[in-house]
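Working notes for the structure below.
With one protein chain held back, the other chains of the complex are shown just where they sit.
Our next item is chain A:
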Amino acid sequence: MTTLTAKDKQTVKAFWAKVSGKSEDIGAAAVARMLVVYPQTKTYFSHWQDQSPNSPAARKHGKTVMMGVGDAVTKIDDLKEGLKELSQLHAFTLRVDPANFKILSHNILVVMAVMFPTDFTPDVHVSLDKFLAALSLALAEKYR
């Protein structure tokens, strides 16, 4: 389910090249949506004074997450190796239940549809969905 074909990698890189300029906005919007649509995800951010979806902390977190996604695009040929340290961070420090990776991925896709309706074609959608799934798997690699 997570082997990316050459076409997938090409599609993801090309789409990312188009949208990466807005990566902060994408990240902020995806995190905001996640906090609103899946309120259980707020449990990971109890340390934020302001847990509202558009707070400075939430925006900053969106930026951080998308920087990770952008980095993963450059490591698309070996995500497991490339995301080794991030996986350790999520496994031992953050301990985010991997089910949440799927939730955030879904919201990233929704944001792509909202912000780039003509570019986010079904072909781009399937490759990006596969990429985010592969990314999530690589992030969960060190969990157990």
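Quick note on the criterion: a residue touches a chain if its C-beta (ideal position, glycine included) is under 8 Å from a C-beta of that chain, and two chains touch if they have at least 3 such contacts; residues count from 1.
Assume contacts and distances are computed from a predicted model.
Enquirer: Which of the following names does UniProt give to the chain that is not shown: "Guanine nucleotide-binding protein subunit gamma", "Gap junction protein", "Hemoglobin subunit beta-2" or "U6 snRNA-associated Sm-like protein LSm3"?
Expert: "Hemoglobin subunit beta-2"
Enquirer: With respect to the chain omitted from the figure, which of A:A57, A:V73, A:A91 or A:L109 is a touching residue?
Expert: Touching the chain that is not displayed is residue A:L109.
Enquirer: By the contact definition given up top, give the residues of chain A that touch the hidden chain.
Expert: So the residues of chain A touching the missing chain come out as 32-33, 35-37, 53, 106, 109-110, 113-114, 117, 120-123, 125-126, 129.
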